[in-house]
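The complex appears here minus one protein chain, its other protein chains still in place.
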Amino acid sequence: MTDVPFTRNEMMIVAAARELAGQRVCFVGVGLPNIAVNLAKRTVAPDMELVYEAGVFGARPARLPLSIGDPTIVTGATSVVSMHELFSFYLQGGLIDVGFLGAAQIDRFGNINTTVIGDYDAPTTRLPGSGGACEIAINARQVFVIMRQSARSFVERIDFRTSPGNLGGAEQAERIRGEGGWLGRGPSVVVTDLGIWHFDDDGEMRLDSLHPGASLEDVRSSVHWAPKLAASLATTPPPTDEELRLIREELDPGGAYTR
Amino acid sequence: MTDVPFTRNEMMIVAAARELAGQRVCFVGVGLPNIAVNLAKRTVAPDMELVYEAGVFGARPARLPLSIGDPTIVTGATSVVSMHELFSFYLQGGLIDVGFLGAAQIDRFGNINTTVIGDYDAPTTRLPGSGGACEIAINARQVFVIMRQSARSFVERIDFRTSPGNLGGAEQAERIRGEGGWLGRGPSVVVTDLGIWHFDDDGEMRLDSLHPGASLEDVRSSVHWAPKLAASLATTPPPTDEELRLIREELDPGGAYTR
Amino acid sequence: MSDSKVASMHDAVAELVRDGDTVAIEGFTHLISFAAGHEIIRQGRRDLTLARMTPDLVYDQMVAAGVARKLIFSWLGNPGVGGLGGIRRRIEAATSAPGGGDGRLPRLEVEEYSHFGMVARYTAGAANLPFMPLRSYFETDLPTANPQIREIDSPYGDGKVYAVPPLKPDVSIVHAQRADRDGNTQIWGLLGCQKEAAFAADRVVVVVEELVDEAVIRADPNRTIIPGLIVDAVVVEPYGAHPSYVQGAYDRDNRFYLEWDAITKDEAALQAWLREWVLDVDGRAAYIDKLGPDRVAALRPSGTAPSGVVDYGAYR
Partner (left out) sequence: MSDSKVASMHDAVAELVRDGDTVAIEGFTHLISFAAGHEIIRQGRRDLTLARMTPDLVYDQMVAAGVARKLIFSWLGNPGVGGLGGIRRRIEAATSAPGGGDGRLPRLEVEEYSHFGMVARYTAGAANLPFMPLRSYFETDLPTANPQIREIDSPYGDGKVYAVPPLKPDVSIVHAQRADRDGNTQIWGLLGCQKEAAFAADRVVVVVEELVDEAVIRADPNRTIIPGLIVDAVVVEPYGAHPSYVQGAYDRDNRFYLEWDAITKDEAALQAWLREWVLDVDGRAAYIDKLGPDRVAALRPSGTAPSGVVDYGAYR
């Protein structure tokens, strides 16, 4: 705990990192996942192996890479391989415990859009697209999501399904995953700047923890559906001094992720 | 030319090596092809790149390897890669000019058996099988064959088709290769201990050159069909002193291939 | 070009990159040949189909300069920073229209995959396969957006997977640490999909930091990623990957990637940048001069990290 003021983005990153406690092998997505995973490696999950889609297993970045391809994820790594091998043998081969993704739009069942806002052929906003997200969502054993929450991002219906979550609900998702031989069991957690969502037996997001300073009104006004709330809603423990120091001094001294 | 006596096997290896003049990239099979190709590299084809299915491109063997996997084909090579890459990108990718094979049985159209003599499920003789020969025959631009000729090996009907040659004849073979998108144009030459066979417009073997010391009677008695002979049958120039020296002193001092 | 494969960037591009070609400048954050991209802009190529997993700044610049008709990709952005305005304005409804006009830019054709799909496409191209199967795309909108992504039944009766078709660029351009005069090329650090993109291509240009003797290559054959057999030109262009990086030689110029965000958001600023840094510069050496020795020096690694030596052994 700390008396130092912190931002909502810092709280989001810290909460996301803590969710990784006990995980063994994590596939690191670009952007917010990158800082959350690197914070976890320095705090709750020191033995966790970092996998970067660029072709790195067992990365030990000496600094936080701006991009997920960076010389610091190579030097001192356990193994550096072609991307074909990384996607074939590590991801599709079933060796990834957690795929950690960002998202532009998400629905209540954890289906993700990172492709377009609007019509695909003439979009209002062209987003980056899948990258590896589509196959990560299908093949990583679990999927963690980190994203800022807003009325534009937590929507009733996403404009494009880039990465499958629990589809139309848990029952349908389990059947389709089973029939299709998917290794992934779908999304486990969504960490936002307001709170922590897990998925209930229906495969729908449920707010289990509210970050300090965030209100239920903030949550409701930034979700396009009537959100499920945990019976006993927790309050996320605020960042510790050490977590804040790591973010501010080691991982993101320029504040690129946290402002 | 030489006055030194030479064996039929030596003549066969020398004649096979000479056929490689002007070739750029050769996929080296185990056994007799290995010594023929290594002799060519030292004589008529010094710039030819040797590819070994073990995963080597641009081998420079300092000695003749007994096996086609040997440390001497690695040290000083241009590139050493996984067998998956060798077969996928080099062979199937269309980079091999000549695939050089041995054979246990061959028919008039150059179809090859290296699998079994007799019934497949309870064979009289179990041979090594395909190895890479099946895909070499299909994907190398040309196929060269080196083998001893006998009534057991030059047969009307092979017991098992391991590697396709000109199938039932040139017309059928061209149609099937074209429809199937094969890169290979099939067998070009068969060099034996008796002579040199090329393939005529019907896709059938034709004896173009008889080795010194071999008679047409030798040829006829070791072929199960009525063999086609070139209108002007040549006599293979005997081995030169240098060719014999290379075989006897550098490549096969133990005489494993030549006796 | 002479008999030698060693060529200037000008000559390599003049001879090997043609209007209408499908061009792949590959390299996943590492070893991106900005030098080749800039030369293609200077020589005014048109109607190119640009293939690349991550179009990145190099294709943002090339698209803004008007060389491209179509983009084949899997992730479109400035990683960790933001968007690529030069490309987005050619795709989004407000700023582009098919054929252009009305103050709008001509719409860029896009063909979109996932990362694994792009890698698998190059692999199929390199291996001369009609398709590659993969376990991706299930229950997504990607196969609808791109009908080249197709379902395929396993011949063993155990379900469906997806297939992608081969991608065979007319030209692939790859930056590397070193090659010999014949184009035998060695890379360490991130390998991306350069090998697959090179083997899949009809023509290959290798751009290197350093030309080395054949003996250097042959001393460590397991390190050779691309054989000279498939290489058409070897261009020696130190710092040719800036603002991308070369493992062991120079760092990623993250400052440049951050500064690009403001430039790419403004079409006029982007065009001015192209004039100043590409069109008015006669090659990579001049670009590096203009960048200045301090900027370049700041990109040196903070120390060395030697690989160690292994012994292949002599076998005579």
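The chains carry the letters A, B and C, assigned in the order they are written, with residues numbered from 1 in each.
The definition used in the following text is that a contact is a pair of C-beta atoms (placed from the backbone, for glycine too) under 8 Å apart; a residue touches a chain by one contact, two chains touch by 3 or more.
As the structure is a computational prediction, the values presented were derived from the model and not from experiment.
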Shown chains touched by the chain that is not drawn here: A, B, C
Options A:17, A:54 or A:74, residue touching the unrepresented chain: A:74
Residue in contact with the excluded chain [from C:16, C:41, C:84 or C:191]: C:191
Option touching the unshown chain, where C:11, C:109 or C:220 are the choices: C:220
Positions on chain B contacted by the hidden chain, ascending: 30-31, 34, 53-56, 65-71, 74-76, 80-84, 87-88, 91-92, 115, 118-120, 122-135, 138-139, 160-164, 167, 176, 179-182, 256
Sites on chain A contacted by the missing partner chain, in the whole complex: 25, 49, 56-58, 60, 62-63, 70-72, 74-81, 85, 88-89, 92-95, 139, 181, 183
For chain C, residues in touch with the removed chain: 128-135, 150-152, 154-156, 158-159, 161, 163, 165, 177, 186, 188-189, 191, 216, 219-220, 222-223, 247-249, 251, 301-316
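By our rule, only the chains that are shown with their structure count from here on.
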Gap in Å, rounded to a whole number, between the CA centres of chain B and chain A: 57
Length of the line joining the C-alpha centres of chain A and chain C, rounded to whole Å: 28
Centre-to-centre distance between chain C and chain B (centres being mean Cα positions), rounded to whole Å: 41
Residues within chain C bordering two or more other chains: 123, 195
